[in-house]
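This part shows subunit A:
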Amino acid sequence: MKLKSKEDFFKLKEETVKKRAQDKDIKLLIGFGTCGIAAGAKIIEKAIEKGLAERNIKNAKIVRVGCVGYCYAEPTIEIVYPEGGSVILGNIKSENALDVIDMHILNKSFESQYVIPRNFE
Partner candidate 1 sequence: MVKQVRIALRNCGRVNPESIEDYINARGYEALVTCLFDKKPADVINIITESGLRGRGGGGFPTGIKWKAAAAEVSDEKFIICNADEGDPGAFMDRAVLEGDTHSVLEAMTIAGYSVGADKGIIYIRAEYPLAIERIKKAIEISKEYGFLGKNILGTEFSFDIELKYGAGAFVCGEETALIASIEGKRGEPVVKPPYPAQKGLWGKPTIVNNVETFANICPIILNGKDWFRSIGTQKSPGTKVFALAGKINNVGLIEIPMGMTLRNVIDNIGGGIRDGKEFKAVQTGGPSGGCITRENLDTPIDYDNLLSIGSMMGSGGMIVMDEDDCMVNFAKFFLEFTIDESCGKCAPCRVGNKRLLELLEKVTNGQATEEIIPQIEQLCATIKKASLCGLGQTSPNPVLSTLRYFRNEYDEHIKDKKCRSKVCKALLKYEIVPDKCNGCTRCARSCPVQCISGKVKEVHTIDQKACIKCGVCYTNCKFNAIIVS
Partner candidate 2 sequence: MAKVIINDIPVEALNDASILDAAKEVDIFIPTLCHLDLESFNIEHRTGSCRVCMVEVELGGRSKMMPACCTPVQDGMKIKTNTPEIIQIRRTVLELLLSDHPFDCLICAKSLDCELQALARQFGIDHLTYTGERSSYPRDTSSNAINRDLDKCIMCRRCETACNEIQTVKVLTGYKRGFMAVVAPPEMKPLNDTNCVFCGQCVNVCPTGALTEINYINPVWKAINDPTKKVIVQTAPAVRVGIGEEFNIPENESATGKLVAGLRRLGFDAVFDTDFSADLTIMEEGHELINRINKNENLPILTSCCPGWVNFMEYQFPDLLHIPSTCKSPQQMFGAIAKSYYAEKIGVSPKDLIVVSIMPCLAKKYEAAKPEFINNGVPDVDYVLSTRELAKMFKEAGINIAKLKDEDYDNPLGESTGAGVIFGASGGVLEAALRTVSEVISKTELKDVNFVEVRGLEGIKEATVKIGELDVKVAVTSGLGNARKILEKIRSGEAKYHAIEIMACPGGCINGGGQPYIHGDTTKLERRMKMIYTEDERKVIRKSHDNPYIQKLYKEFLGEPGSKKSHELLHTHYHKKREK
C-alpha cells in the first residue's frame, strides 16, 4: 500500500480517522514500555484477557502502548471510554483483573482504589 502523492496520504488519513471514530469499543491501554513489562504488564494483559472472556465482554479492547510516565505505579492501565473520558489505574496485580473489569468496564466507574491521579493535561 505505497502512497505516491499528497492526495494518497490525505485519503488514507481520512479513512483512518473515520474508522477510528466509528470504533465504539472501550480501550484498555496497557503500558508496554520496558518498565511496564518489567513490572508485569504481560501478566496483567493475560489476566485481563481472561477476565474479559469470563465476563463475556465483547466491546473492550486491549491496546499495548508505550510508557505513560507513571513509573511509580507500574503496571498501569488507562481505560478510555468511547463516549469520552478516561481513567488511569496503577499498581494493578493479576488477581485484581476481575475487580478492575467489574468496576471500570461494566460499571464505567471513574473512582476506585486503583485510580491514580492524572498529572498532566
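Per the selection procedure, all candidates are chains of the complex that A comes from, given by their letters.
Rule of thumb we're sticking to: a contact is a pair of C-beta atoms (placed from the backbone, for glycine too) under 8 Å apart; a residue touches a chain by one contact, two chains touch by 3 or more; residues count from 1.
Worth saying up front: this structure is predicted, and the values here are computed from it rather than measured.
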item	value
Touch assignment for subunit A within the complex, options 1 or 2	1
Residue ranges of subunit A in contact with candidate 1 within the complex	1-6, 8-10, 12-13, 16-17, 19-20, 29, 31-35, 37, 63-73, 78, 119-121
